[in-house]
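In this view, the complex is presented without one of its protein chains, the others remaining in place.
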Amino acid sequence: MIEPAWAATAPALVVAVTALVLFLVDSIDPESNRPALLSGVALVGSLAAMGVALVYLLTGVGESPVSLYGGQLVVDQMTLFFHVIFTSVTTVVVLGSHDYLDSHPYQAEYYILMLLAVTGMAMMAASGSLAVAFVALELASLPSYALVAFMKQNRGSVEAGLKYFLIGALSSAVFVFGISLVYAATGTLLLDGIADQLVEGTALPGVLGVGMLMLIGGFAYKTASAPFHFWAPEAYEGAPAPVSAFISSASKAAGFALAFRVLITAFPVASAGVQNALDWTVVAAVLAVVTMTLGNFAAATQENVKRMLAYSSIGHAGYVLIALASLTGTGDQSLVLGAGMIHLLVYGFMNTGAFLFVALAEYWDVGRTFEEYSGLGTQAPFVSVAMTVFMFSLAGLPIGAGFLSKYYLFAGAVNGGLWWLALVGAVNSALSLFYYSRVVKALWIDEPDEPHTIESYPAALYGAIVVAAVVTVGLLPGLFLFDGVAFDAAAVLFS
Amino acid sequence: MAVPVQYYLVFSTLVFCIGLFGVLTRRNALFFLMSVELMLNAANINLVAFSFYHGNLTGQVFSLFTMALAAAEVAIGIGIILVLYRNFADVDVTSATTLRW
Amino acid sequence: MGSLAFARELRRATSCGLPPWGVVRMMLELLIALCLVGAFAVFVLPDEYAPKAAFGISLVPLVLSLYMYLTFDGVGNALLGGDIAFESQYQWLTLGSYDVSWFMGLDGISMPLVVLATLLTTLAILASWTPIDMRQSQFYGLMLFMEASLIGVFGALDFLIWFVFWEAVLVPMYFLIGIWGGARRKYAAIKFFVYTNIASIVMFVGFFGLVFGLGDSISSLALPEIAQALRAGELGSLGAFGPEQLALLAFLAMFVGFAVKVPVVPFHTWLPDAHVEAPTPASVMLAGVLLKMGTYALLRYNFTMLPTIARDLAVPIAALGVLSILYGAMLALAQSDLKRIVAYSSVSSMGYVTLGLVAYTMYGTGGATFQMVSHGLISGLLFACVGVIYNTTHTRMVGDMSGLAEKMPVTAGSFIVGAFAYMGLPLMAGFAAEFFVFVGSFDAHFAYSTVLTALAMFGIVIVAGYLLWSMQRTLFGPFRSETDYDVTTASLHDVAPLLVLLVCIIALGTFPYDLAFERVLDATEPILDTTVAAVGGGS
Partner (left out) sequence: MAESLAFEFAPAIAVLPFVSFLVALLAGRYLPKKGAIAGMVATGGSLLLSAWTLFAVHTGHAYQQTLYTWVGGELVDFELTFGILLDPLSTLMLVIVSTIAFLVHMFSLGYMNDDGQTGLPRYYAELGLFTASMLGFVFADNLLMAFMFFELVGLCSYLLIGFWFREAGPPSAAKKAFLVTRFGDYFFLIGVVGVFATFGTSMFGGPGVDDSFVHVAEQALVGEASVNTFGFEPQTWFTILGLLVLGGVMGKSAQFPFHTWLPDAMEGPTPVSALIHAATMVAAGVYLVARMYGFYALSPTALAIIALVGGFTALFAATMAVVKREIKQVLAYSTISQYGYIMLALGGGGYVAGVFHLTTHAFFKALLFLGAGSVIIAMHHNENMWDMGGLKEKMPVTYYAFLSGSLALAGIVPFSGFWSKDEVLYETLVHGLGGSPILLAAYAMGLIAVFFTGFYTVRMVLLTFHGEPRSETAADPEPVRWNVKLPLAVLGVLAAVAGVINLVPVHAVVSAVPEILHDWLYHGPTGLNGEHYHELITNDAFAGYTSGELLGLGETGTLFASAGISLALAVAGSLLALVLYRGPDPAEHTDKLGALKPVLFNNYYQDEYQVWLAEGATVRVARLADRFDRGIIDGLVNFVSSLSLFSGDRLRRVQTGIVTNYAALLTLGLTLLLVAFGVMQGWFV
């Protein structure tokens, strides 16, 4: 417990306040361009938020959930766990953005939008009702649209922003319609309240079922899962690379945070109402299979590294969906959910790092395709090693913690009786190994047609990549810091 | 309770589908936006109607939030459509296809 | 005094004055840490110092592991309640309600394999001096990294730790093949990578089926705990599967997973490509140690944990083993690339291990384990010989050269002796191992054991056929080389690995029991006692 209770939302508050501070800084002197100050403030803010979240998490502030505003906001260990994910991703991304933005105008807006989006995500992870969920979702989404379209002279960026926005708007509409249907069936928007209503069953199973499916659609949009994933490849490819990193890591995690909380708290699988309306674990299983297959297969034949990472991100959404699909009520529920959370944590670092490497490549202007990456290993060995770590960790090789988290997920699937899902995952994982190692092959094995000329080594971007790499590797032996926390946090949801 | 609540449901679904139809058929970005507004409003109909049906205010209050967010969404949307027009000299959503496959 | 008794004696003598158990128990960790630190050191060294530095560094784990071998004091099987040597256990992770710990230790099965790994790494590093002429520091760094992973695979006693090392081995191998390999190296590397990775996941799923089937009767992923629980018949049902079904499915999944690594026909096709394209030192490691991971895992998992299923499925498994032996040998017969020949004969030789394991007799299981070591040495020797030949002739095709014995007598002599070792010539390690396997499987418990064993023995004829044929074509006859290189005698650091391996092979074949087999039997014997193992019932 923590006094006062609102202090439990400190990570979100710190982020929001930092955004406001940036507003202030920017409005004091809008014309001057002081990137170091802006990124510095943003970095300090996100670091502070991460520190708070970490301390909260590891000291167990959320072990007995803090309920605020009549249950509209809930801060428990899972919330804090996700706060750590969001803030740490933000920290790394902000650090990397410093060099990437270089002398680009509107830098203050960039950081502000990003911090506001993080605030939205933090709210998503803490939402105790569907109303808050929707508001938070929009708070996270709207700045993201702008961020993706940030390079407004760049056709790719604009096109990506447009597609992201249009699909996002459509998905929001579906989501909110789903909320309205759930409300129609239960008469409340509070998650606990919904669960209470469903214990006895519901008079309108069809309406509830359609509503739930539409809610899942909203989650699918946020997590870039099928069939709401169509925006993702374009948005990730077109957006500035740090933004891609941010959206594909933090935003995805936020979507899952919301999905975990809503589905588990409001729609317990065992309750009669859910049984009549919709067994969402089956939906999750279907979506998991489709999503990971689609993502990995489409990634396998890409020529553009960034787009490959985009599809791989879809594939990873599929893996985490395994966690939802396996909550069938058999076996140790907290195991599989905790595995999903751990995977999102690790994914936050390795995926962010990978996108930041792409950012570095864009910064160096070496090109976008696999071929154009060839020979970078000799030119820039440090970051190439880091990229190798990211790729192999994403592929689930024990060079990074992605290995543990992925296999935890597969173990969770077996635990839930869904061994076939694990086997589908196996096929996908092997395929993913193929395309991830294409990057590694380009870096280390392929001979370049003409050697790259690299003139400068941007320190902050380098630093961000190295930090991401070190954490990715360090989490392999160091996962003991988080695994118990994750499983306990997951267990709280089922208690 | 003059009108049975199911009718609202049917009505809102209809509105939702009309909006969806607009989304799928309209190529002009502004029409796309409007259609999405229609879909959001379909949800609002439900919320308000069932708020009345269930006898609590949650739905009605939430519909206010929805409207506000819809407005915010439009704001962002218009901004993006503006830069779209600057880059592609068109507000046709199908014209921007440089990123694909 | 038997050598094991001698070892215990020595341990007592040498541990006087040494810090007792604590430090000595951390020997495995020390080995792994040395290799890892060495790997990083070599990575950052300039290329010209890397070869010698790596060799020097690799000598330390070699000497340490030999010391460990001499003072080895394990008793029984590590998984089945034996006294584990060099044991250490520290809590690491949790997986749901299961503890995952850093749990290392050795018994008579893993101890020889650790020495095999350290020995072959050192020799492979030495054998790399001549052929590896670019990016040396990366190459040797990866070799040391691989050594660390291999020691980890054989030393780990907790599933997750073991699995970490198991998968970690793939990474250096991928680079070794991919960067320093032959013309089709990229294809071979990715094929090796993906194929074995799929297998690992299938195996993983199977194993976790068992873990969750055991439910509350285990509290950690420590292999001894799981093995003992399984043998005590604690396996319950999981989802729709009853205990018998679950055990069967898990067995099959793990078997397929490991069979790829071994490799057992028909899961072998990654191997020839990998071998042909890999640089020779990598081939030495691949054939010498990496393949043993597969059979080691088969022994540790399938045959130790689920003996009843293994016995029920004995006939098909033995048939697969025999198929590997004969089919692999026939394939070797059809090749004209020396490396491909040795690669396929590895498929063939590993079939003996499969056959021996499934026999569930003292000689069978022990012989299979012994064959792992012996085949590691022998195939390592042959690959190293091919490498030395390739260094000077720049070809491996049988038809491209002849009469090399005249120009390179020591290499040719080693090749000849190695080939005869491969053919199972007595007083060399191969014969001992194969004979143990045959004796063990001839009247094993399963049907047709006699016929299958007799068929398997025919492998010794085919192997003689293709090895003699290729020796006749390459080593003998008038000297001729299709490639324009000056064929001269190899330098000392090239032939030194060959001679060391020769000595080891002959020593192991002449004194099998005292040098290794006693330790092996001590550890394999508990596996055979399957009277207590009954699947089903649950608790």
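Chains: A, B and C, in written order; residue numbering restarts at 1 for each.
The working rule: contacts are C-beta pairs under 8 Å (C-beta built on N, C-alpha and C of every residue); 3 or more make two chains touch, one makes a residue touch a chain.
Predicted model only: the values in this text are computed from it and were never measured.
Chemist: I'd like to know which visible chains would be in contact with the absent chain if the whole complex were considered.
Modeler: It touches the following shown chains in the full complex: A, B, C.
Chemist: Which of these, A:76, A:99 or A:234, touches the one chain of the complex that we don't see?
Modeler: Of these options, the touching residue for the absent chain is A:234.
Chemist: Kindly state which of the options C:99, C:147, C:494 or C:522 is in contact with the chain not pictured.
Modeler: That would be C:522, which touches the missing chain.
Chemist: Give the residue, chosen from C:63, C:334 or C:492, that touches the chain omitted from the document.
Modeler: C:334
Chemist: For the chain left off this view, which of A:149, A:166 or A:460 is in contact with it?
Modeler: Within the whole complex, the residue contacting the unshown chain is A:166.
Chemist: Could you tell which one of B:40, B:69 or B:93 touches the chain left off the display?
Modeler: B:93
Chemist: Please give every residue of subunit C in contact with the chain that is not shown.
Modeler: 2, 191, 194-195, 266, 268-270, 327, 330-331, 333-335, 361-363, 403, 405-406, 416, 420, 423, 425-427, 431-432, 435-436, 438-439, 442-443, 450, 453-454, 457-458, 460-461, 464-465, 468-469, 471-472, 475-479, 512-513, 517-518, 521-522, 525
Chemist: Given the full complex, what residues of subunit A touch the hidden partner chain?
Modeler: So the residues of subunit A touching the unseen chain are 162-163, 166-167, 170-171, 174, 205-206, 209-210, 213-214, 217, 226-228, 230-231, 233-234, 276-279, 282-283, 286, 294, 296-302, 311, 431, 434.
Chemist: Where does subunit B touch the missing chain, residue by residue?
Modeler: On the side of subunit B, residues 20, 23-24, 27, 93-94, 96-101 touch the unshown chain.
The definition used in the following text is that only the chains that are shown with their structure count from here on.
Chemist: At what distance in angstrom does the C-alpha mean of subunit C lie from that of subunit A?
Modeler: Centre-to-centre distance between subunit A and subunit C: 41 Å.
Chemist: Round to the nearest whole Å and give the separation of the Cα centres of subunit B and subunit C.
Modeler: From the centre of subunit B to the centre of subunit C is 64 Å.
Chemist: Which parts of subunit A, given as residue numbers and ranges, touch two or more other chains?
Modeler: As it turns out, subunit A has no residue touching two or more other chains.
Chemist: Which parts of subunit B, given as residue numbers and ranges, touch two or more other chains?
Modeler: none
Chemist: Which residues of subunit A touch subunit C in the complex?
Modeler: Touch list, subunit A to subunit C: 330-332, 334-335, 338, 392, 395-399, 403-404, 407-408, 410-411, 414-415, 417, 419, 422-423, 425-427, 429-431, 433-434, 437, 440-441, 444-446, 476-477, 479-480, 483-484, 487.
Chemist: Taking the touch rule as given, give the residues of subunit C at its contact with subunit A in the complex, in rising order.
Modeler: That would be residues 91-97, 160, 163-165, 167-168, 170-171, 174-175, 178-179, 185-186, 189-190, 193-194, 197-198, 201-202, 204-205, 208-209, 211-212, 238-240, 249 of subunit C.
Chemist: Can you list the residues on subunit A that touch subunit B in the complex?
Modeler: Counting only subunit A, the residues touching subunit B are 131, 134-135, 138, 142, 145-146, 149, 152-156, 158-163, 165-166, 169-170, 172-174, 176-177, 179-181, 183-184, 187-189, 207, 233-234, 237-238.
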